[in-house]
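The other protein chains are all here in position, but one chain of the complex has been omitted.
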Amino acid sequence: MLEQYGVIPVVTFRREEDALPMLGALCAGGLPVAEICFRTDCAKECIEAGRKAFPDMCIGAGTVLSGAQCADALAAGAQFIVSPGYSEEVALLCEERKVFYLPGCATPTEIMRALAAGLTTLKFFPANVYGGLSAIRALAAAFPQMRFVPTGGVSEETLAQYLAFDKIAAVGGSWLVKGTPADAEEAARRAVRIVHEVRG
Amino acid sequence: MLEQYGVIPVVTFRREEDALPMLGALCAGGLPVAEICFRTDCAKECIEAGRKAFPDMCIGAGTVLSGAQCADALAAGAQFIVSPGYSEEVALLCEERKVFYLPGCATPTEIMRALAAGLTTLKFFPANVYGGLSAIRALAAAFPQMRFVPTGGVSEETLAQYLAFDKIAAVGGSWLVKGTPADAEEAARRAVRIVHEVRG
Partner (left out) sequence: MLEQYGVIPVVTFRREEDALPMLGALCAGGLPVAEICFRTDCAKECIEAGRKAFPDMCIGAGTVLSGAQCADALAAGAQFIVSPGYSEEVALLCEERKVFYLPGCATPTEIMRALAAGLTTLKFFPANVYGGLSAIRALAAAFPQMRFVPTGGVSEETLAQYLAFDKIAAVGGSWLVKGTPADAEEAARRAVRIVHEVRG
């Protein structure tokens, strides 16, 4: 479900009041999608506010570490769930609720377990630490049925080369939301342009 | 059981008719062993044909991801089973059938799980991505009972330095079977020479 965007802005809000300006900026920049990380206490409120204010936006929850956090995120309206690693508990809950789950898998053993659970799109995190595109190429050769969402250390400069590989479903990035909402709107616009250039 | 060869050609056949010429070339080159990957639909037929045509060859199945695939591979006559990661299901089936199982393990946690299941030889894949020989040296220090089969990014140029480390049981390589059967015969001959030079 994330393929259509190509790039997923990954954002951690320190304060609830930062959420709507930033999410609005992403929409204005042509990228109506965001992963809001459960790394701060206001994550749940930010998802709720975002879903209400921008009903056409696709808003998911990131850094979901447990079934309890997943239940919170779903109650807030999260449309997809992302974890840095694979959690059986979260996987089962997402399957039950028919919500897209994107767990991070870093090794062939972890990928095989996710495959056995029926998943075919996986986060690859931290992508730059684990060998970047060349690592994904090696893993994709052994798992032709899998598509990957590299996250961590990806930048506007490396976005195009990731997207050019057909096993990349999308790229996760926090670089898009580093500055002000105005910066994010511009960064989103440039990222969308790169997605269109590479994918046609 | 793979130590005696030192090098294991890893081959993915697109068409069943390619199998016998290539397997015959490896035998002619002095390397009567192959891992045939379950990455294509004809893998099962290739193993069956190879076993019948070259009864003295040691033919295993690679990229085995599930118990069902493992059962297929064993039914076709596979003499060993290789997985990119560790699968409990495959491990149990191989133990039951007394077939050598070589799963990929990339982290100390994965190695400990394999050790608890009684395995003492592990694939290390993708070897070049996960730090190559220096990674294997670090892991071998913590797991002196383990021997490794690095696969992925190994080449004729790096074969000798891998084999020189006594914790390397064998090296898996697709470089041997990249070209025509005639190329493979020559590559096998050169690889066998390197194995003899290093191991005496």
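A and B are the chain letters, set down in written order, and residue numbers restart from 1 in every chain.
Note that a contact is a pair of C-beta atoms (placed from the backbone, for glycine too) under 8 Å apart; a residue touches a chain by one contact, two chains touch by 3 or more.
Source: prediction; values computed, not measured.
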item	value
Given A:39, A:52 or A:193, the one touching the chain that is not displayed	A:39
Selected residue (touches chain absent from view) among B:139, B:154, B:170 or B:194	B:139
Which residue of A:77, A:126 or A:179 touches the chain not shown here	A:126
Interface with the unshown chain - residue positions in chain A	39, 63, 65-66, 83-87, 89, 103-107, 110, 125-126, 128-130, 152-153
Contact set of chain B toward the excluded chain (per top definition)	107-113, 115-116, 130-131, 134-135, 138-139, 142-144
